[in-house]
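Shown here: the complex without one of its protein chains, the others still in place.
And then chain A:
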C-alpha cells in the first residue's frame, strides 16, 4: 500500500534528553529506502532511544523525523507506518499466533488480513503454527512470530530492537542469515539496533556506530573496519593495535606518508591519515600483522609473551621493547609458528594501517561489548 508515499528516512537534529541527561545528541541521519541499516553501540549509547523515537514510542526533545517528504515527528505510534520487532517480542499472550500476526492488518481494516498473515508466517517458516499460542512456541519461533507480525504490514520502516539478543549463539547465526534473506526478499527499510558488532557487520549494508548519544561514524561494514575514524570505532568493531606516532613531513613514495613511532619509521597510506594531524595513533588490525618480514615494509621487533591456538588461527601477544603489547593473529595455514619467549619481527603493509587523532583515549570502546 502507498508505494509512492515511501521514501528515505530522515532524522534532522533529533535529540532526546531525560532531565539533565542527554540520551541522544542532536543527530542527523538519512537512511535510504530499502536499506538494511544498523545502529551499533554499547548499552546506554542512545541507540534504543533513537529507535523508540522513530517508532513513536518516545517523543523527541527536539528535531524532526521525516519519511520521504512526510514529517511524522508529531504523530502517535499508531499513526505511523512504522513497525517494531521488540526485544522482548511483546507477543499478545491471549491471542493465537495468527491473530498476533493479523493484529496490525485488522486495525487498518485490511480485508485480506488472513491470507497476508498466512503468507507472512510462511515467509518466516512457521506455516501450520498459526493456531498455537505464543507460550507454546520456543524462543526462536516467538522471535519469528514477532518478525512476521511487523513485516506483514509492509511498513515504510521496520525497526528491530536487539531482536536476536535472547537467542543462543547458533540460532542467532541462523536468524542473521534469515533476516538478511527476508529483508532482501521484501525490500523494506530495516533499522536494526544491536550491541553485537559481528551481527551488525553480517547483516547491515550501512552501520552507524553510536557512543554516548553521538554517531561516531557511518559507513559500510568494510570501510568502518578498515578505516575507523575514531579509537572508539577501531576498538568497538573488532580489535585494534594502536601505536603512538608522530607524522614525519614529506613522503617516501607516492600515496604514502611516514610516521615515527618509538624510533621506527612506519609507512601509512596518505588517505588513511587525518588531514593536518601531527600526533596520531597508528592502528593496525591483528590479522593484518605478520610474524617475520613478509607482511610489508613496516617492521617492529618484540618478544612473544603468549600463544593461543584457536583452531583456524593462532593468536600471539608480542611485547614491544617499550612495553606495549601487540596482538597478532596468524591464519593456521601451515606457516612456521613462533614459540613463547621468542624474539620476532612483526610486519605489515602501508595500506593496512590507519591513523587516528592522538587526542583520543586509546582504550575507548575496548571491552565494552562484554559488559552488555
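In this text, a contact is a pair of C-beta atoms (placed from the backbone, for glycine too) under 8 Å apart; a residue touches a chain by one contact, two chains touch by 3 or more; residues count from 1.
Rule of thumb we're sticking to: contacts and distances are computed from a predicted model.
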item: Chain not displayed: protein name in its UniProt record ("Lipoprotein", "ABC transporter permease", "ABC transmembrane type-1 domain-containing protein" or "Ubiquinol-cytochrome c reductase iron-sulfur subunit"); value: "ABC transporter permease"
item: Residue among A:14, A:55 or A:97 touching the omitted chain; value: A:55
item: Option touching the unshown chain, where A:12, A:90 or A:362 are the choices; value: A:90
item: Omitted-chain contact residue, chosen from A:13, A:77, A:177 or A:340; value: A:77
item: Sites on chain A contacted by the missing partner chain, in the whole complex; value: 55-57, 76-79, 82-84, 86, 88, 90-94, 103-104, 107-108, 149-150, 153
